[in-house]
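Pasting a structure here, questions to come.
Excluded from the complex is one protein chain; the other protein chains are retained at their positions.
And now, chain A:
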Amino acid sequence: MRSVKVIVSFVFTLSLLSFPSSGFQSDELLVDDEEFGLEGSPQPRSPEPIPTRSPPVTAPTRKRHSDLDSDSKIQFSLEHAFGDSDFSPAGTFSARLKTWSHGGQTLTKLRFSRNSFTDEDKEKFKNLLESDDFYRIRIPSNVLSPPGRDFVISSVKARCLPREGLDEHFVIHMEGVNVLAVNYGSPGSCPYPRNLKLPAKWSFSSHTVLKNSEQAPRAPVFTEEILGGENAEGEVVQPPERSFWAKYWMYLIPLGLIVMNAITQAMNMPEEQATGQGQPSAGAVQRGPSSAAQIGRESVNVFFPVNGSYLVWPRPLNTEINLCIKILELKYFVGSRISEVKL
């Protein structure tokens, strides 16, 4: 796992190193390119995660850019405190200060070199680990004239840092040459019941990220739609014309059922009439719908959900259907109201 990290970081630094030298472009053009990128692109995400491994500080990479007069190298220090102790120097950030043509200044190419813990520091840190206390760091709020208005402080529970070594992660929020805030912590998670764990190696593996502000997306502008008169509700756009079936199926199905019912009845009737005339004595034992049919009138079986039995309606067919539909509608109306009763 660790070797993978080393490789990744190595590849990353390598790519950083090789990038400027790979193309045909001169350094000047490169600067222009970056500048253009910063102004043009809406999100100048400049976080450059530069994993560095200290004490063996990564090789300096300054040879390419040293000839640019708009750049200058600056340094500012990191200070740390154990619990409520006073701050003492703990490392140095070095970066390039780039001055833009419009007067703005930004930091790029941030490097960090960490001082290794002295024995005294180790002892203090152990105490922190035991008492689950805070390890605090601070950096100046202005990198040109430290400490600026004030130091920006950040702290983390000391127990979050130890892994094999001590893993730390800095996110420095910049606004020009001002440091708004530094967010300090472990690069991964720090699960809650923090267990006491001493680091195997007292060396820091530091990750630093420089962050500038993103630009907000602009509000969309639709001029033509304003002219077209947008719908106030927004969502209630006219639904597309639905098919006949989609619109009226809830009426058609019961209608179809009733019609089918009526047809089966009508089909049964002549049959039974025929049999009934043939065997009049059998009619006495017959029950249900067929007995109704015996009287020779049209009738319909209606399923009534209240008592769950068939009712026989000795009425002319058309009025009966109307009545049925009415009852059905009434029933659904009532049903829908009932459904609203608080559950």
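Heads up, the rule we're going with is that contacts are C-beta pairs under 8 Å (C-beta built on N, C-alpha and C of every residue); 3 or more make two chains touch, one makes a residue touch a chain; residues count from 1.
To be clear about the criterion, contacts and distances are computed from a predicted model.
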Chain excluded from display, named as in UniProt, from "ER membrane protein complex subunit 1", "Two-component response regulator", "Sodium/potassium-transporting ATPase subunit alpha" or "Trafficking protein particle complex subunit 2-like protein": "ER membrane protein complex subunit 1"
Contact with the hidden chain (one of A:95, A:179 or A:210): A:179
Residue among A:120, A:164 or A:214 touching the omitted chain: A:214
Sites on chain A contacted by the missing partner chain, in the whole complex: 84, 132, 134, 136, 141-142, 148-157, 160, 169, 171, 173, 175-176, 178-181, 183, 185-194, 211, 213-222, 225-226, 230, 232-237, 250, 253-254, 257, 284, 291-292, 294-295, 303-308, 311-314, 330-343
